[in-house]
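For this view, one protein chain was removed and the others were kept in their places.
Chain naming follows the written order as A and B, and within any one chain the residues start at number 1.
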Amino acid sequence: MTLEHEVDRAGDATRERRVLERIEQLRQRKPKVRDERITLAHGAGGKATHALVEGLFLEAFSNPILDELDDGAVVSVAGGRLAFTTDSFVVSPLFFPGGDIGDLAVNGTINDLVVSGARPLYLSAGFILEEGFSVADLRRITASMAAAATRAGVHVVTGDTKVVQRGRADGCYITTAGIGVLERPVTLGTGQVRPGDAVIVSGPIGDHGVTIMIARGELDIEADITSDTAALHGVVGALLDAVSAVHLLRDATRGGVATVLNEVARAARVGVVIDETAIPVRPAVHGACELLGIDPLYVACEGRFIAVVDGAYADAAVAALRAHPLGEQAAVIGHVTDDPPGLVLLRTAFGGTRVVDTLVGDPLPRIC
Amino acid sequence: MRFVNEYRDAATARALAARIAALCEPGRRYTFMEVCGGHTHTIYKHGLEDYLPETVSLVHGPGCPVCVIPMGRVDDAIAIAEQPGVIMTSFGDMMRVPGGRGSFLDAKAAGADIRMVYSPLDALRIARDNPDRQVVFMAIGFETTAPSTAMTVLRAAREGIDNFSVFCNHVMILPAIKAILDSPDLRLDGFIGPGHVSAVIGCRPYEFIARDYGKPVVCAGFEPLDILRSVHMLLSQLAEGRCEVENQYTRVVPWDGNPRALEAINRVMHLRPYFEWRGLGFISHSALRLREEYAAYDAEQRFEVPGVRVADPKACQCGEVLKGVLKPWECKVFGTACTPETPIGTCMVSSEGACAAYYNFGRFTRRRVMEATRV
Partner (left out) sequence: MCLGIPGEIVDLHAGRDDLATVDVAGVRRAVNIGLLDKDEVRVGDWVLIHVGFALSKIDEAEAAATLEMLNGLGEAYTDELRALAESDIT
C-alpha cells in the first residue's frame, strides 16, 4: 500500500468518526413527537411509544416518581411503602384461547404491582361499553375477572361504567388501577442493575401475542397455542423468598422481551448480552413466527417476566422458579455487561452476533 | 423445523468459514452483492458476517420491494385509499413505507380504511365479504410475488368479483441488476442470486451476468448455511478462474424455474415501458402492469390516480451505496437530513437497509460486538 493510501485511510477514519459522533449527539437528544396524528405505532411499546411518553406525557406530568417510568409507582404513605399502577385493556378479540379481556385485565394489573416487589391488595375496574354490547358477554368477562381476583387474593373495590354510542368503541374496554403493599425489604429497579448480573426469563416467550394474532382470524392460521395470561404473585414470591439479590423484575408484555431488555440497558446504561439457544420458545410459536416473518423476542407475553439477579445467585433463582408451576421452563438467557452501554446483543444459535434493537412500532407480518 | 434447522448448524458454519478464509488471496478484498432483501435479513438475523474474513464484504442489493417503491407510488396508493368506499389492502411490509406525505399507517390514522393482509387471496376475500365497497390490493414484490397476484386476478375474473382491483407495483430483478452492472464505477466481484425469485424464473436468465459482465452468480437459499456456502462457491469460482451461474438452492430452484408461475404472470401482466425505482431512478422494462384484458381489475384504470412524482432528493446517494461505491457514512445527507425517523433514500427506509443498519449500529464495530458477547 502506498503512503497516499495510508493518508486517505486515516482521513476517512476521522471523517467517519465525526459522522458517528454527530449521530450519537442526535441520539442523546430528548425524543420528540414529530407526528401530526396518533398512529397504531404509538401504542405498540416501541420507539414511537417512547417518544410519546417521554416527549409528551412526561413533559406535562414530570415528577421524581413518574420519571422512573417503571411499571408501577412506589410511594411512601404513612410510614409504609405502597405500589400503585394503572392499565387499560383493549384486546381484540375479547375472548381468546387461554383467557379473555377480564382475566387479562386482572392478571396484568396484578403483575405490574408484583414486579414492583409488592403484594397486590386492591383493584379498580372501569368499563367502557359500546351500545349494543351483549350482556351475556359482559357477564362472562366479569365472572372471569372475579375468578382471577379470587385466585390472587385481591379485591375489586371500586369501579365505573360508561356506555358510548355504537361504533365509538370495540365492544368492551377495561381500565384498571391497582394498589399493593411492599412488605419485603427489597429495592427493585434499573438503578440496581450491575454488570455481572444474570438475566432470567420465567418461561417460554411469545405465547400471548401469537395467540391473539391467530385468534383475530385475519391470517387464517390454526395452531394449538394458548395465551399465557396468569397472575405472577406466586412465582415472584417464590423467587423473592429464595433469593434476596434480585435487582429488577419486569413483566414482558407489550413489545416483548426485546423491548424490556432495551429499556433496562438504556436506563441502567449497561449492555445486555443474551443467548438465542437459551431462550425458551414453544415450537408452534416458533413456527407461527417463521411463517409471519416476525421475531418472538418482540412478541407480547402476559404471564412471563424478566428477572435480573446477582450472577452468583442465578442457579438458585432458576431453581426457585422451576419449582413453581408458572416457572417450570425458567432459564438464564444472558447477562449484564458494562460494554456497550445501552445496547442489547444477541449471540445467535448459528454462532454469530447481532444487535437487538427497539422496534419502531408493532411487529408486522412481512413477506419480504 | 425441517429444511430450516439443519441449515443453521454452528459447527458446520465454523468449518465452512475456515474454508472461505483459506480461499481468500492475501491482500485481496472481495465484495459480493446479495441482491435480495431476504438474504440481507438472514445475514443480519443470524449474525452471519462474524464468519466472514474482514476482506470479504457483502453489499446489500436492490431486492427489497418496499425499499425501491418510489414515494410518488405510495402517495398515489394513499390517494386511491382516500376515495370514498375504498378498502386498501397490502402486506405488513408496506404499512410503514414513507411516501411524500406519510405512510399507510399515517393515512389509516387520518381515516382511510387500510388493512393488512397476508396473501392477495385475503384481499379478494375482503372484496367478496364487502360487495358494496371497492377493495384495492397494493401489489408489491418481485417475480416471487407476482404469480400470486396474477392467480388472484384470474380467480377474481373467474368468480366475477368486480369490486376487486390491483394497484400493481410488481418489479423485476434483472433490469435492476443490469442497471447496477452498467454503472461505470461498479466494484463487485460477484452476486449472491435471489433464491425465491429464481424459484419462479430459474437460473438461466442470469447467464448474461457471467457471460457479458464477467461476474459469477450463485443462486442461494435463505438459511445462513446456504449463504455461507454460496460465498464459498463464489470464492471457488474466482480462485479457479471460472465465471458462471451456479445453483446452491437446488432443493427449491429448478434450473428452468416454475413454468406455471411464469405463465400466470404472462397471462395477466405485461412489461411497463419504464418504472421509477427509489434510489436507482427510471429503469426501462423493469416493472409489470395488468394487461388490457384485465383492465377491469387494474386500479390505475378504475380510479383517478394523481400520478404523483416525488423526485428523489438530489443529495441522496442511495444509488452509489447500493452499487457499493460509497459507504453509508460517505453520503452527503447521511445522519443529517436522512435518518431512520426521516428517511430520504431507500437504504434508510427498511431497518435492514445499509444506511439504517449503519446509523443504528455503526458506532459498534463488529469487533467490539464480538468481544462483548464472548463467553
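FYI, a contact is a pair of C-beta atoms (placed from the backbone, for glycine too) under 8 Å apart; a residue touches a chain by one contact, two chains touch by 3 or more.
If you're wondering where the values come from, they're calculated on a predicted model, not measured in any experiment.
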Displayed chains contacting the withheld chain: A, B
Touch criterion as defined above, residue of A:41, A:114, A:260 or A:368 at the omitted chain: A:368
Which of B:81, B:177, B:209 or B:225 contacts the chain that the document leaves out: B:225
Residue among A:245, A:284 or A:355 touching the omitted chain: A:284
Touching the absent chain when the full complex is considered, from B:57, B:183 or B:258: B:258
Contact set of chain A toward the excluded chain (per top definition): 219-224, 283-284, 286-288, 290-291, 293, 366-368
In chain B, positions touching the absent partner: 1-4, 6-7, 9, 11-12, 14-16, 18-19, 36-38, 63-65, 91, 118-122, 141-142, 144-145, 147-148, 151, 194-197, 199-200, 221-222, 225, 229, 232, 248, 250-254, 258, 260-261, 264
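Assume only the chains that are shown with their structure count from here on.
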Inter-chain centre distance, chain A versus chain B - centres from mean C-alpha coordinates, in Å: 32
Interfacial residue positions of chain B with respect to chain A in the complex: 1, 4, 8-10, 13-14, 37-38, 41, 44-51, 64-66, 91-93, 95-96, 105-106, 108-110, 115-118, 122, 141, 145, 224, 327, 329-330, 334-336, 339-342, 351, 359-364, 366, 368-370, 372-373
Chain A residues within the chain B interface of the complex: 15-16, 19-20, 22-24, 26, 34-41, 218-220, 271, 273, 283, 286-287, 290, 292-293, 295, 337, 339-340, 343, 345-355, 357, 360-361, 364-368
